[in-house]
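See below for the structure under consideration.
For this view, one protein chain was removed and the others were kept in their places.
Labels run A and B following the written order; every chain starts at residue 1.
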Amino acid sequence: MSINVWSILKFFAYVAIIMFFLFPIAWIFNMSFMTNDEILRKVPVLFYEPTFKNYIGLWEGEIAIEGFATMYVYFKQNLINSAILSVGSVSVTLLLGVPAAYAFARYKFKGGEDIAFTLLSFRFAPALLIILPLNLYFSEIGLYDSYFALIWVYQLITLPLLLWIVRGYFEDISPDIEYAYRLDGHSWFQSFWKISIPLAKPGIAAASLLCFIYAWNNFVFALILGSSQIQPVTVGALAFITASAIPYGLIACGIVVSVLPTLILALFIQKYLVQGLSLGAIKG
Amino acid sequence: MEYDKSFFNLYFFTIIIELLLGLGIALLLAKRNWLNNILGVLLVLPLMIAPALASLIWRLLINPNFGIVNYLLSFIGIDDFTWASHPDTVLFTLIMVDVWVFTPFIMILLLAGLRSLPRQPFEAAELDGVPEYYKFFRITLPMLFPFILTASLFRLLESIQQFDIIYALSQGGPGESSMVFQVSAYLQTFQYTNIGKAAAMMVVLWAICYFLCHVFVQQWHKLKIKTKGELLQ
Partner (left out) sequence: MSHSKMKSAIDTFLKGKMSRRDLLIKAGRYGIGFAALTKLMGMQVTSALAAQDFDWKKHSGTTIKLLMNKHPYMDSMIAELDNFKALTGMNVEYDIFAEDVYFDKVTAALSSKSSEYDAFMTGAYMTWTYGPAGWCADLNDFIQDSNKTNPSYNWNDVVGNLRDACSWSGVAGDVPGAAGSKQWCMPWGFELNSVTYNMRYFEKAGMKPPGDLVEMTDQAEYFTKNAGSNEWSYGIGTRGSRSWATIHPGFMSAYANYGLVDFENNGGKLKAAMNSQASKDFHKQWVKMIASSGPANWSGYTWYEVGNDIGAGASAMIFDADILGYFFNGNPDNKEAGNFGFHGFTPNPSASAPTPNVWIWSLAMSNFSKKKDAAWYWMQWCNGPENAMAGGVKHNQVNPVRESVWASGDFDDKIRGTSPGYMEQYNSSIDGSKIHFTAQPLFFETTTEWAAALQEMQTGSNVDETLDKLASKIDRMMKDVGLA
């Protein structure tokens, strides 16, 4: 009897969660095939003839509003920029962050905690506080409007996140396993690469996904530190709004397209998130 | 200060709700099957949409003239809910959208944590016939705690600096009812061009974050040592 109540509760929990979190997503997807006229109705339209106009417009970059004006969007370029910035930032973060996280977890060196904490404090430096001085500084050293500079600044968001998440996972791995492996004649690097990283994979995977999302969604750094040529999708999608309409269909379409790369990454990473369970036995 | 009240309401409610909800979802999805695997990815979708754009869409969803949410609510007798346009409901609205966007963040971290927990304690408990709730409170939760702390630390830091959602939905209004530090600093910087004053406010904000963070990290270290010790026994 109690099992029954439990599963009924569980069922409702699933329904509630799906309704709250996924209904808006479904509606965004729905709107991306609608015209503004169909979206902005007093009584919502449920049945309509889906249009691919929004997607075609985004792809071609030129949306003719008949007898009125032509609207230019640079969404393709925005997407490329987002990809460069996010992939670049996450790569740099992984390269620097994973070894650093390992060092902080494994070796208690003098001042280690202070350095780790300082890195964390970067994460909570208010963007507004640092953005204007950075703008000044980057203009002076000729780094205004460059991918390099933005990837550098993005480390403020991604590096501490990865460092502190992955560190926890490394700390959970018993040093004994590593010692045993090294006693077999393997080098320090081999044990790091073959033992520690695979064991920390779920953490690294989760942290990379989060870093990618945060880099992808960043708004203010690119806006202030770059020209319109290197703006990511987040800034680009706002430019759909014109003095003569808020094209919700187009915005919904932009959201759908801009979410796809992250979604694909999440699906790919899912595999590693699960892997942790089977390896859990040798930890602790 | 005049924004004290909304400040605390906003941050603490938001984080507590997100933690409980994120933990609940992570527990619900912990077992591997096709539904949980798919949901584990799909539920991250809200986080994948930039908060500024997510807020723009939410404004449409809850729009009294065209919004689907408002339309659906009218069927269960909720007409004319004021959402972000009345002091009584604005905090609820901001919290709701924040929860929608950021609960997945907690969920990802806790789900990954949950799935990486060692099996032995659970297997031992299984053999001893320990009841479920005992297993949850005495094994799962303590072992998950470092993950919970990491997740709440990052959420807290972000939440204190959360700007996009509040600015897009209420700009601190109506009146002063949702005015928070960072919105006011934004206005000082970019609208009033009082850059010095804004910088001073931001330094205060940074100091608050620094302090909170320090407390958190200390707790985190203590917990790590404690859970390790318990597991070794």
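Assume contacts are C-beta pairs under 8 Å (C-beta built on N, C-alpha and C of every residue); 3 or more make two chains touch, one makes a residue touch a chain.
Note that the structure is predicted; figures quoted are calculated from it, not measured.
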Original post:
So which of A:T35, A:S89 or A:Q155 would be touching the chain we can't see?
Top reply: A:T35
**OP:** May I ask which residue of B:A84, B:L149 or B:A185 touches the chain that does not appear here?
**Re:** B:A84
Subject >> Touching residues on subunit B - with respect to the absent chain >> reply: 59, 62-66, 80, 82-87, 169-176, 187, 189-193, 195
Original post:
Which residue numbers on subunit A touch the omitted chain?
Top reply: 35-37, 40-42, 65-70, 72, 131-132, 135-136, 139, 144-145, 223-224, 227-229, 235, 238-239, 241-247
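Heads up, the rule we're going with is that only the chains that are shown with their structure count from here on.
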**OP:** Note which residues of subunit A are touching subunit B in the complex, please.
**Re:** 10, 13-14, 17-18, 20-22, 24-25, 27-28, 39-44, 117, 120-121, 123-129, 132, 161, 164-165, 168-169, 171-172, 202-203, 205-206, 209-210, 213, 216-217, 219, 233-234, 237-238, 248, 251-252, 254-255, 258-259, 262-263, 266-267, 270, 273-274, 276-277, 279-281, 283-284
Original post:
For subunit B, which residues are in contact with subunit A within the complex?
Top reply: 24-25, 28, 32, 35, 37, 39-53, 56-58, 60-61, 65-66, 68, 71, 100, 103-105, 108-109, 111-112, 115-120, 146-147, 150, 153-154, 157, 160-161, 164, 182, 185-186, 189, 195, 198-199, 202-203, 205-206, 209-210, 213-214, 217, 224, 231
